[in-house]
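In this view, the complex is presented without one of its protein chains, the others remaining in place.
Right after this comes chain A.
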């Protein structure tokens, strides 16, 4: 009856939420910049760390992450 101790996910290990696999295209721009979608006008907004969270076109302050490009399989039934 031994339980595995909780392991803090480290950046180095390959896990399901690995940034390189899931958000490949979004991260591809630059290691430090990430593309987001504006919640108002759905324009692509590329942000670096420290940037103001704001759409460059309309000034809206809500940005969303892009959907993963990973393939998902469904049964059509």
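Following the convention adopted for this analysis, contacts are C-beta pairs under 8 Å (C-beta built on N, C-alpha and C of every residue); 3 or more make two chains touch, one makes a residue touch a chain; residues count from 1.
We take it that contacts and distances are computed from a predicted model.
J.: Quick one: find the hidden chain's UniProt protein name among "DNA-directed RNA polymerases I and III subunit RPAC1", "small monomeric GTPase", "ER membrane protein complex subunit 3" or "GPI transamidase component GAB1".
T.: Answer from the UniProt record of the missing subunit chain: "DNA-directed RNA polymerases I and III subunit RPAC1".
J.: So which bits of chain A touch the chain we can't see?
T.: Residues touching the hidden chain, for chain A, are 37, 42-43, 67, 69, 71-77.
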